[in-house]
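The complex appears here without one of its protein chains, the remainder shown in place.
Per-chain residue numbering starts at 1, and chain names A, B and C are given in the order in which the chains are listed.
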Amino acid sequence: MVEKPLGILAEFDNQDRLLDAAKAARNEGYRSLDAFTPFPVEGMSEVLRIRDHRIGWLSVIGGFAGFFGMLLIQLYVNADFPLDVGGRPILAWPAFFVVDFEIMVLGAVLTPIIGMFYLDGLPQLYHPLFSTPRFSLASDDRFFLYIDASDPKFDKESTRAFLRSLEPATIEDVIE
Amino acid sequence: MVERALPLDETLHEISVDVGRVPLRFPARVPWAIAMVLSLMLVGLFLVSITYLFARGVGVWGLNIPVNWAFAIHLYVWWLGLGHAGTLISAMLLLMGQDWRNSLNRFAEAMTLCAVVCAGIEPIIHLGRPWFFYWMFPYPATMGVWPQFRSPLEWDIWAVLTYLTVSLVFWYIGLVPDLATVRDRARRRGWRVFFGIFSLGWRGSALHWDRWRRCYRTVAVIAVPLVVSVHSEVSLLFASGQIPGWHSTIFPPYFVLGAAFSGFAMVAMIAIVMRHTFQLGDLVTERHLDVLAKVLLASGLMTAYGYVFEVWDGLYSGNVHEIATIHDRFFGIYAWSFWGAVFFNFVPLQALWLRSVRRNTVLLFLIATSVVVGMWMERYMILTTSLYKDFLPSSFGIYHASFWDWSTYIGMIGVFFTPFLLFVRYIPSISIFEDKEVLAREHEESGNG
Amino acid sequence: MAQVFSRSADTRFRAIVLAILALSIGSLFVAGVYARSQYMTDVARTPLQPVPFSHKHHAGELGIDCRYCHTDVETSAGAGMPSTHVCMSCHSQLWTNAAILEPVRQSLAQDRSLVWHRVIRVPDYVYFRHDIHIAKGVACVECHGRIDRMPLTYRAKAITMQFCLDCHRDPAPRLRPRNAVLDFDWKPPADSKALEQKLVRLYKIHSPEALTQCGVCHR
Partner (left out) sequence: MSARAPDGTGRRWWQSLEELAGSESFAETIKAEFPSLFEMARVDRRELLRVMGASLALAGVTGCKPAKSDDAVPFVNRPPGFEEGRIDHYATAVLTDGFAQPVLATTVAGRPIKLEGNPEHPASRGATSFLTQAALLDLYDPDRSQAPLLRGTTADWADFDAQMQRWGAAWRANGGAGVRLLIAPTTSPTLIRQIEQLKAALPKLRVHLFDPLTGYGADPVTEALGAVQPLLRLENARAVVSLDDDFLGAGPAQVANAGGWAKRRGDVPNAERIRLYMAEATPTLTGANAQHRIGVRPSRVPLLAAAIGAKLGIAGPASGLTAEEFGWVNSAAAALLANRGKALLTVGRHSPAPLHSLAASVNQRLESSAIEYLEPIALVPDASYLDLVRDIESGQVAALFMFGANPAYAGPADIDFAAVARRIPLTVHAGIHYDETAAISAWHLPVPHPLEDWTDARSIDGVATIIQPVVQPLYDTRSLHTLLAGFMTDEPPPDARAIVRQHWAERLADENGWNAALKMGFVAGTAAKPATVSPRPMPIEVQPPPGGIEIVIRPDPTIRDGAGANNGWLQELPKPLTKVTWDNIIAISPATARSFGIAASGEPASNRCPMIEVESGGRTVTGPAWVMPGQPDDVATVYLGYGRRGVGRVGNGIGHDAYKLRTAAAPWTATGTLLAVPGMAVVATTQTHHRLEGGEEVPFVPAADARYGGATDGESIYPRWNEGERAWGMVIDTDLCIGCNACITACQAENNVPVVGKKQVYEGREMHWLRVGRLYTGQPDNPGTMFQPIPCMHCEQAPCEMGCPVHATVHSPDGLNLMVYNRCIGTRTCSSYCPYKVRRFNWFDYTTDAPPSIEAQRNPDVTVRGRGVMEKCTYCIQRIRGCAVAADIDNREILDGDIKTACQQACPTNAIVFGNLADAGSAAAKRRASPRNYALLGELGTRPRTTYLARIEEGEEQA
């Protein structure tokens, strides 16, 4: 027996056709769309209405945390064992800020990266898409449009028909 | 019209193949094997050297009072400088939207990583009691004593650690999509598992690409000031002392520029070698070398300005000790290092005004080599000429590099090349997807035009 | 193309990644705990002595003054270990043929020193002085614990640098009148604060800055 697919994958041979297809799909009313491309395609985010600014904010937060976290450590250690170092003041702000800056950078870099992987749900070594024969070309020179079964408008037959109307190179069901 | 970064006849698939084949069907086995054996021998030399060093003490080096810093510290500065180009190329040029970077950034960053690792090792092995290096970190010890955050050395530890981490992750997230590409090209299961794991199951989803872009650019934006800060702090390790020849405000920019300069030279050398060895001529084109050479020339001229300014600064100060140090740099027993730096960093460089030279791989390689040597001499000069005669004649002393100075340094070169060779062998050493991006854009343009 | 990894691969992979993280962070924590463990600090270590000498009996029950044996404690850096002669000054009369005292008698007879094993020893770059601590009213018990209740002598406190610092940073609560320094059962009066202040003035206790400067203990 053939069970319900997780979604349908349509293959195009360049990014322009993919973009047009994606536009069409959205106009058709499909919402849970995704595209798989060998490189970030200009304008795809706009077409698929992807607006995710969390990455930037993560970086800001991480930066702040790093800066003030280190500053706190420095203030604490100098308060805990105050020592006269070359007649310099105990709270040598200019000297402290140097290291604070470094740790700020560290935080501002690590948090968005960790965040990105978390939001992407990566690492994810197993994924149904990998079972689809031609999907491996998504990392080479092929461009795929994907409509997920979770889409309210999704219907095995009609969606297939719609996609075929976009004249893709191939159409495949993504099977569990 | 502007010259293209990549030839139009190249297709996306060819890029995958060109780059992917390097790890998958390794083309240059013999030269690689030879290089690997050599650099492993150097690693062996390094291990012997530090074993002896740890067994007996830093006295095995030619150090003394006053010249109690020499090779380890000047090489620390030098290695770190070499590293800088990687980050600059990938971050700064990314932000500037320079397409030509995309063929160079990957291995430039790898080179950065290896160089920073070497740079990180140097200050630790130069300690009198290296087994206590962890006292530099603020951990709650039963001693109740903490690190001293006013010390430039303390700054450097954090700077280098941050720089290492950032370079690593920046390099890796750029690598993930390409690892996925290779994973999908791979036939043997072993390869597919290997690349499958390290590509973290990347699928190239539009949503992921969107986040990836934001993330990558954010890191790039932060990486640029980081690079500048790192070598500025290294320079403060000297400028914070009152020793004539060190105590100068020119040092931070002077060091950063020098670093970039030597770094670009290193990148040029590696680019030429790899291009030749792996027939990547289509991706690392003459144009890339041309641009690289221009950047080299530019940063070289700025470094030269640094020399001029440093001398002028010393003379203008009117301080007898500063002037004495300048004099010693010109005519003292270490004059060879000063004039060596001036010559190797400036003279051959001028050939790069000629387009033909910029595009002649052999000449460019030689010039780059001369720059790397020149910067080596400059760092050496900055340390020794300032330390060996500072203020009081009764404390003047001379430094001779000992056998172990040299063996540790030469061995360190192996520590640099071994991981780099592993990189070129097993990891796509040119950014596949970014080149595809460029190619696609060029197709667009040509289509419209 | 077929899947490279099975479904469960993700779980395993993520587990491994987390495990590595946990280990690396955990090991640091463990190291910290280890550094404070009895193994490192030797707290409660009870070295085997040539004679099972009981401070509990001598100092506690009999109430012999510490200084009877540790004669130099008020006048020099070391407290001074009693010579065999000191032991025998009593034990030539008492327990004259107790088996456990045989080594002492041998020592005297053969003029060979008893070899005791130190319970506390600071590294040789630490210059600790008993005399000044006694003079400033710091009691034995502060470092040695309830010696008078030790059948066999053991290390009561972790003699780490932090331990020394704690007191040097805030000496007042550890002070008591000089005449009570050797008294293990001394109880601070009701208004201990007032006494502390009085002693600080009386004994001219230096400021924490002066007491915690490295040169106080390290030269």
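Assorted remarks:
In this text, contacts are C-beta pairs under 8 Å (C-beta built on N, C-alpha and C of every residue); 3 or more make two chains touch, one makes a residue touch a chain.
If you're wondering where the values come from, they're calculated on a predicted model, not measured in any experiment.
Partners of the chain left out, restricted to shown chains and counted across the full complex, are A, B, C. Within the whole complex, the absent chain has one touching residue among B:Gln98, B:Thr361 or B:Ser402, and that is B:Ser402.
Across the entire complex, the residue among C:Arg7, C:His57 or C:Arg129 in touch with the chain not shown is C:Arg129. Residue C:Met161 is the one among C:Met161, C:Ala180 or C:Leu195 that touches the chain not shown. Contact between chain A and the unshown chain involves residues 81, 83-89.
In the full complex, chain C makes contact with the omitted chain through residues 35, 40, 42, 45, 47, 72, 75-86, 107-108, 111-125, 127, 129, 131-132, 135-136, 159-161, 203-204, 206-207, 209-210, 213-216, 218-219. One chain of the complex is left out; on chain B, the residues touching it are 54-60, 62-69, 123, 126-133, 135-136, 141-143, 145-148, 150-154, 157, 237, 240-243, 320, 332-333, 387-400, 402-404.
Operating definition for what follows: only the chains that are shown with their structure count from here on.
Centroids built from CA atoms put chain C at 53 Å from chain B.
Centre to centre, using the average C-alpha position, chain A and chain C are separated by 59 Å. Residue positions of chain B touching 2 or more other chains: 144-145, 183-184, 196-197, 201. Residues of chain A in contact with two or more other chains: 81, 83, 123-126, 130, 136. Here chain B touches chain C in the complex through residues 139-145, 183-184, 189, 192-193, 196-197, 201, going by the rule given at the top.
Partner chain B is touched in their complex by these residues of chain C: 1, 4-5, 10, 13, 28, 32, 35-36, 40-41, 158, 160-162, 165. Within the complex formed with chain B, the chain A residues making contact are 14-15, 34-42, 44-45, 48, 50, 52-53, 55-56, 59, 63, 73-74, 77-78, 80-81, 83, 85-86, 88, 92, 95-96, 98-99, 101-103, 105-106, 108-110, 112-113, 115-117, 119-120, 122-127, 129-130, 136-141.
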